[in-house]
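Right, one structure below, let's go through it.
The complex appears here without one of its protein chains, the remainder shown in place.
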Amino acid sequence: MKVTVCRKTHFNAAHRIYNPSWDDRKNEEVFGLCSLPNYHGHNYDLVVKLTGDINPETGYVFDMKALKDIIDTFVIKRFDHRNLNVDVSDFTGLIPSAENIAVVIWNILREKIGAEYAIQVVLYETERNFVEYSGN
Amino acid sequence: MKVTVCRKTHFNAAHRIYNPSWDDRKNEEVFGLCSLPNYHGHNYDLVVKLTGDINPETGYVFDMKALKDIIDTFVIKRFDHRNLNVDVSDFTGLIPSAENIAVVIWNILREKIGAEYAIQVVLYETERNFVEYSGN
Amino acid sequence: MKVTVCRKTHFNAAHRIYNPSWDDRKNEEVFGLCSLPNYHGHNYDLVVKLTGDINPETGYVFDMKALKDIIDTFVIKRFDHRNLNVDVSDFTGLIPSAENIAVVIWNILREKIGAEYAIQVVLYETERNFVEYSGN
Amino acid sequence: MKVTVCRKTHFNAAHRIYNPSWDDRKNEEVFGLCSLPNYHGHNYDLVVKLTGDINPETGYVFDMKALKDIIDTFVIKRFDHRNLNVDVSDFTGLIPSAENIAVVIWNILREKIGAEYAIQVVLYETERNFVEYSGN
Amino acid sequence: MKVTVCRKTHFNAAHRIYNPSWDDRKNEEVFGLCSLPNYHGHNYDLVVKLTGDINPETGYVFDMKALKDIIDTFVIKRFDHRNLNVDVSDFTGLIPSAENIAVVIWNILREKIGAEYAIQVVLYETERNFVEYSGN
Partner (left out) sequence: MKVTVCRKTHFNAAHRIYNPSWDDRKNEEVFGLCSLPNYHGHNYDLVVKLTGDINPETGYVFDMKALKDIIDTFVIKRFDHRNLNVDVSDFTGLIPSAENIAVVIWNILREKIGAEYAIQVVLYETERNFVEYSGN
């Protein structure tokens, strides 16, 4: 009997979509305003979903407070109020698109959460643009 | 050609997360504020999803009004403005965590809805904490 | 490594749920207010989800601006501020229920988007009633 | 000690913005897609706000259930699933713009609610376009 | 040049609307399900608005972190995961209706925030029922 528990958190960060192996003209052509040199930013909403069995002693699949603490310690503290391109080492050599941010977060959480739980990450860059990643 | 139709409803209830086989100290240690003796409460948002074929005569997979009536009669009328621990017999001997509430609701609906429909329940305890259950 | 990218858009349209092979009495019996002759309407929210591989040169699964342009050109321009029953040829002989609208949109997009992407459509008729379709 | 109590409801309706004293060309020039002949529609969200004193016996400024009943009886039942231009007599000779709909609703409620309460109406045509009216 | 700064927080609590000077029958007649003896609950959303001058050294009317700390210390810590009727002394002899909760919160904040700021409290009991209070 598998239940999925979901925790929504958020962080605010600056970023820029830019491929350093291309010249500025091609970057602007492909990425438009997103490539502007001085960065822009977003209020990212992050939903982390864990699928597993209910522990009958607690009624919990996973303690939401413990999940919040893991997300805060390993994701929010490192990403919040940061410039993803400049301040966060995970994006050295990796374009901080919503897709790549979601994969990076999934990889971080995969190391911290027991293998008996399936993990899905949903990352909202805006309420109109969001991505989902399940490690497949 | 399978389409999923989704209906969002809500109910307001009190609950408390407490394992009676533990002493109060352990309950507080594990459940924190959620175990406080005089209950707290939530505006629960409930999304019920049914997957099935479109009936070509109606364009419907399932009449949303009929689905609403089933949810109202068998879930909302029993849970809304109630104390889940005290007033709702489904939680006798079962901790009313969001996980268990979702499973209880799924089981209630499974009996009332034809087997040709797959059912998924999404239950929001808050907009930050929610659970999903599909009967698997 | 499959990532799903999601784009939310919207359109406002009038419609009526009515089966012309039935008399008015049966239409009203089955569809209630939704069958009233002079139409009613909705702010439809449409989420289109594409699943595919990340292009390492861009960090994108699919350029969100390109996806928006496809949705705008082939869905929004044809549906927005229209009467779905009267103005949109896809609904000639097809009841414009949320289910059928979602399938029509999915079919439109399937022709415009490369087969290497899986497509899912989520269509909100209201925030309480919505449907999902993945082409299965 | 004045407190404002607010009740949010909704209705779905079709409408068209069209001035019959102008020709179609001028209507299209001024109103664009909103003037198309076969109507479009919206999920209208309506917030009604009443300002008055707290009744110490109930803790209420106004019983929310009674307010809901007034709104349902005199607004929702007449507007919901209707074509505002064709079906609702208040808009005979009056363009059903969000502004005029809000004023019509305010006038309806002003007759039904005691003069000791100030009334404000907020009407969302979409989440991006909304209007406020207080009878001033 | 007066600017209003607004901070949204939340707490989850149980309550019951009940006038002890009435018998149960009258309580049920007036308050319906809200008077049920074993309590129900809500996710309360609280918006606190302060109006004042911008400090040119900081660009702030009021430091949002300081405002959050005041709200957390004097409101959230006392109300969150509590039973308002039983656990919170402010509601001894006062019905914990949304109206009264808003006035109680306003009075608490008025003592902690300098008189140079006007205060408004908006309290959402549900997304459909909310109240506003400005101390007038």
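A, B, C, D and E label the chains in the order they appear, each numbered from 1.
Note that in this section a residue touches a chain if its C-beta (ideal position, glycine included) is under 8 Å from a C-beta of that chain, and two chains touch if they have at least 3 such contacts.
Just so you know, these numbers come straight off a predicted model, no measurement behind them.
Touched by the hidden chain, which of the shown chains?
A, D, E
Over the whole complex, note the residues of subunit D touching the chain we left out.
17, 19, 21, 30-32, 94-100, 102-103, 127-134, 136
Suppose we count only contacts with the excluded chain; which residues of subunit A make the list?
10, 12-15, 33-34, 36, 38-43, 80-83, 86-87, 126-127
Can you list, in ascending order, the subunit E residues touching the missing chain?
1-9, 49, 54, 57-61, 63-65
Simple rule for what comes next: only the chains that are shown with their structure count from here on.
Could you tell me which chains make contact with subunit B and subunit E both?
Chains that touch both subunit B and subunit E, as defined above, do not exist here.
Of the pairs given as C-D, B-C or A-C, which one copies B-E, with over half of its contacts the same by residue number?
Within C-D, B-C or A-C, the interface duplicating B-E belongs to C-D.
If you take the mean of the Cα atoms for each chain, which one ends up farthest from subunit C?
So the chain farthest away from subunit C turns out to be E.
Compare the two sides of the subunit A and subunit C interface and say whether they are made mostly of the same residue numbers, over half shared, or of different ones.
Answer different: the two copies use largely distinct residue numbers here.
So how far apart, in whole Å, are subunit A and subunit B when each is placed at the average of its C-alpha atoms?
28
Nearest whole angstrom, what separates the Cα centre of subunit B from the Cα centre of subunit D?
34
Averaged over CA atoms, how far is the centre of subunit A from the centre of subunit D? Could you give it in whole Å?
Chain centroid spacing, subunit A to subunit D, equals 41 Å.
Taking each residue of subunit D in turn, which ones touch at least two of the other chains?
none
Once you draw an edge for every pair of touching chains, what topology comes out, line, ring, star, complete or other?
Graph shape here is other: it fits none of the named patterns.
Between which chains does touch occur?
Applying the touch rule to all chain pairs gives A-B, A-C, B-C, B-E, C-D, D-E.
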